[in-house]
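Some notes on the structure that comes next.
Shown here: the complex without one of its protein chains, the others still in place.
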Amino acid sequence: MDEKFDCIIVGGGIAGLAAAMILARNNMKFLLIEKGEFAGSKNVSGGVLWGHDLARLVPGYWEEEDGGWERFINHRRLTFMDEQSTFSIDFKSSHFNETPYSGVVVLRSKFDRWLAGKVQEEIDQSDHAMESFIATNIKVDEVLMENDKAVGIRTGDEEFHADSVILAEGVNNLLTRQVGLQDDYVPADHMLTGIKEVIRYDQKVLEDRFQLNGLSGMSNEFVGYSTDGVEGGGFLYTNRDTISLGLVAGIKDMREKEKSPHDILNTFKGHPVIQDTIKGGEVVEYSAHVVSSGDKRVMPKELYKDGVLLCGESANLLMNAGKAIQGMDLAMRSGILGAETIVKAKERGDFSSQTMKEYRQALDESYVMQDINNFQDAVHMLHSPEMFKDVPNLICDFGRKFFTIDNEPTKKSREMMSESIKEHSSYWDLIKIGFKGAKSL
Amino acid sequence: MSTLLTHIAISDGKIKRSSLEVLSHLRQQAEANGHDTEAVIIDQNASQYVDQVKEYGPSTIYTIEDPIFENHRNTPLLKALGQVMDEADPHVFAFGSTESTKDILGALAARQDAAVLSDVSEFELTDEGIKARRPVMAAKILSDSVAKGDKILVSVRSGSYDLDESSADSEVVNLDFSIDESDIKATLRDIIGADSDKIDLSEAETIVAAGRGAKDDEGQELINELASVLNAGIGASRALTEAGVMDPSLQIGQTGKVVSPQLYIAVGISGAIQHVAGMANSKVIVAINKDPDAPIFDIADYGIVGDLYKVLPPFIEELKKIKS
Partner (left out) sequence: MKFYVCIKQVPDVDAPIQIKDGNLIQDTDRMILNAYDASAVEEALVLTEEDDDSEVEVVLVGPDKAQETIRKALAMGADKATHIKTNGDENFDSGTYARILAKFFEDKEYDVISCGKQSQDTDAGLTGGMLAQHLDLPYATNAVGLELEDGNLIVKRQGDSGQEVIALPQPCLVTCSNDMNEPRIPSLKGIMQSKRKPMESVELEDLGLDESALQPKTEVTGYMEKPGREPGQKFEGEPDELAEKVAHLLDEEENVV
């Protein structure tokens, strides 16, 4: 039974599933292969899927009573923390209650499985209902290449042929390297480790504590003590009856400071403010995963070659410019654009670089590459020690002074500010950061 | 007044303790609800066990004695059990949970059109039948069930109830039994590895259980030595029975035996839920594992993080000193 597919997608994460949805909708004959027991079984994510692309894939997803998502975000908070204090910028707006939502919290093992179900429904309605597949529990070992063109894949001793291959294998991109789109050696310096706990509460308790209404939710990012002096940041997202609490931390910096992600998370959880925030919950899940830093220097040389495209984090598409981690939305958009390119290639009967390069163009024109390019400075700045140490310390110090009323003559806030600055940073450094910050955001 | 009947299982020439546990409980239930307690022994030497059963106070003891019951065979056993049910007309017929009862319980229920709950850890009579508690989802949680009707079968996990003697002058009813060999279509050809000297795990006071960490000869030797010092039964995780290192009858867990000793020492066992399903009711659990995050430590009363090859020798020595 050696039949040829239009496309084989490797990886059933966000990027792969988004691509599959578009292929199914366009009546393509394809195979999606996921190595986990089911789509999502191997996926870890803190969890906010930003933007509106989900509505493109699953129109009206918000109407589904028990869809794959947990809560929509209408409350955002950015928190600076030092050892004892937190200083937050808080924004909540009913504007965010409108559908399609601009961000939904997801738990990947549930969300991916749900999305895979939606893709299957689309397949069932397509012209290739019997010939297109989502196959799980199968690991792709190799992309078959002929004259430097991808022609299929091998798993164990089985080979399958296709006109094109979409690599959506995630950050651990062995096949991307095998086809020669990325050097074998990617310095770990530009990678982060993400770890996350899912902590369960009585749903009522959770809703009261975080002032949630119906399925509204909150996202909270943390800068400073949350990573115990290591570059990175923390996060807290509300799910239906759990929270996702975790952090991302630079691998190189952790190594140099001899800290493990586990220790850092414990420090974060031990912070007096966090203790109050999370008390009474029961940890029901713990997971860790590598994340790209969003540094363009680790991006593959190119995102395509004859017969093959890279989507999602296998191309290191990720953005973390301080206000949110964006990996899933970029994965989704790149999957959509990648699949659209394959559809075009099929129409033209040309799967060579000639067509594939249009994927790159589409990506360049979209917010994905525009944001990645525009915010590189912010990305670099975020990884500078001032940002995860001096600035939060300074802000919290100022906050402590500002909010203290101690029956002594009160100084003007300007004066408080300059005292804090002297203690935690020099004027010169601050001006540098301010300048860099203004430029980068 | 209805009859509460207990099946007395015999294995390797002894009454299974779990049968007596069930009988003790059923008699208490009968006393509280004004019912009658009866028991049945089906064995090649059934009458031999009558006196011991009397200690637990049933008003009637049925016996079916026939050479065909030398070994477990489901066809004659089902016939005999059916005959007893016709005779005693029990409202509740209770069994200790053993491999032999598991073999016939479903078929007996279907034959008698009875309601049945298997492997319960607790049960009591209600107005309509019985209410029972069972571990489910690989014993991660408990469920409450009810069985309704005038004929109810129930099997009970060993160790669920304490023995409670209360001697009675039971009436003994010997039932005649006969079966045509031609009605028995299945032939028992052989029994492999039956070893009557082995300590019965479901009744052992102390169990030393070995996992993949103790797979090699040296590990096995240490396990044997530890077991002999403590006069313990030896059990195993599936990793070892599957690898053929240990006899399959020693497997403890969801697929294997359910045990509830006073002391359970898990050596080189990670603590997968399917293993824990079989031993979580042990009174004191000791775990020896070199991985500090092994899930077995979540349920162990005493956890030793360390290499078993380094921990066991001094542990055995110390226990020897204590014992002497």
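By letter and in written order, the chains are A and B; residue numbering begins at 1 in each of them.
The rule is simple: contacts are C-beta pairs under 8 Å (C-beta built on N, C-alpha and C of every residue); 3 or more make two chains touch, one makes a residue touch a chain.
The structure displayed is predicted, hence computed values, not measured ones.
**Q** According to the contact rule at the top, which chains on display are touched by the left-out chain?
**A** Displayed chains contacted by the hidden chain, ordered by label: A, B.
**Q** Among B:7, B:27 or B:72, exactly one should touch the missing chain; which is it?
**A** Selected residue, touching the omitted chain: B:72.
**Q** Of B:54, B:111 or B:212, which residue touches the hidden chain?
**A** B:111
**Q** If you put the missing chain back, which residues of chain A would it touch?
**A** Residues 1, 31, 33, 38, 107, 109-110, 113, 130, 133, 135, 137-138, 155-156, 158, 160, 200, 284-285 of chain A touch the chain that is not shown.
**Q** Residues on chain B that touch the omitted chain in the whole complex?
**A** 11-12, 71-72, 74-75, 78, 98-100, 102-111, 114-119, 131, 134-149, 185-196, 198, 206, 230, 238, 241-242, 248-249, 251, 254-255, 262-263, 273-274, 280, 283-286, 292, 297, 299-307, 310-315, 317-319, 322-323
Going forward, only the chains that are shown with their structure count from here on.
**Q** Rounded to the nearest whole Å, what is the centre-to-centre distance of chain A and chain B, using the mean of the C-alpha atoms as each centre?
**A** 51
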